[in-house]
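Apart from one protein chain that is not included, each protein chain of the complex appears where it belongs.
For subunit A:
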Amino acid sequence: MHASPPSPPEGRALQGRALRRRMPAGGGRAPGRLGPAVAAAAAVLAAWQLLALSGAAAPGLLPSPAQTLAALADSAGSGTLATDLGASLARAGQGFALGAVVGGALGFATGYLPLLSAAVTPVVSFLRPIPAIALVPLATAWFGIGETAKRLLIAYAVLLAVWLYVHDGVSRVPVTHLRAARSLGAPLHRRFTEVLLPAAAPALLAALRYGASVALLALVAAELGGAQSGLAYRLQVDGQFLRVDRMFAGLIVLGLLGVAVDLVLAGIGRRFVHREAS
């Protein structure tokens, strides 16, 4: 039985970051974080290069970093990269926006109203473990192989993820905050914008970051279910022709896309989310 949803893992990550921020900054934070990352990336690249040179893999199955870069430049030059990136971003972006808005609103509603939560939580707990990829055939049967099916599939997956995090964050807002606001004469709209929203903002940010990663997962599932363009569609085509260099390039683009989206959301969060500086 899924009596209660699992506690969001991201929450712990946020706490970890808050802890780090409390420590005195010895010589700046950015180099401290970037240094190990650069070193690790260099090590991975070197190992990859060595492995490719060693001839351990069958010919053509393990491209070197240089060959991968060439494949990337090739698809960038021919315009397929831009087309695929544009198609994927549009799908993931629109699906994410729809899912985040609906899931966020649902999360605020169920987090604030225990009665509604008691009604909705069992339904969501049942739906959540079903992977988005398992819904591709159903989405195709209902909405065809067009863009609607893909966007709705992504939106659905994002909705469930965002709902869970936002619900959790809102239901943890101390009742004292809301009571204090009422005793200070704040009407409902002020209690929402000036108490519930800022109190749940860290959870909201975690929800959006997690939702964005879920959007990428669902995007790949949706495109593998049939598409004319897109990053995952291209991976499938390249796979049929055993173009491992292109597949490597495509996977790297997917990875970079995920990192870029997360950085943007984290940046927005730093601007708008108050973290306790205790």
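Heads up, the rule we're going with is that contacts are C-beta pairs under 8 Å (C-beta built on N, C-alpha and C of every residue); 3 or more make two chains touch, one makes a residue touch a chain; residues count from 1.
Criterion: contacts and distances are computed from a predicted model.
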{"item": "Chain left out of the displayed complex - its UniProt protein name, from \"ATP-binding cassette domain-containing protein\", \"Putative mRNA 3-end processing factor\", \"Phosphate transport system permease protein PstA\" or \"Proline dehydrogenase\"", "value": "\"ATP-binding cassette domain-containing protein\""}
{"item": "Given A:35, A:174, A:239 or A:255, the one touching the chain that is not displayed", "value": "A:174"}
{"item": "Absent-chain interface as seen on subunit A, which is shown", "value": "174, 176-177, 179-186, 190, 194-195, 198-199, 201, 274, 276-278"}
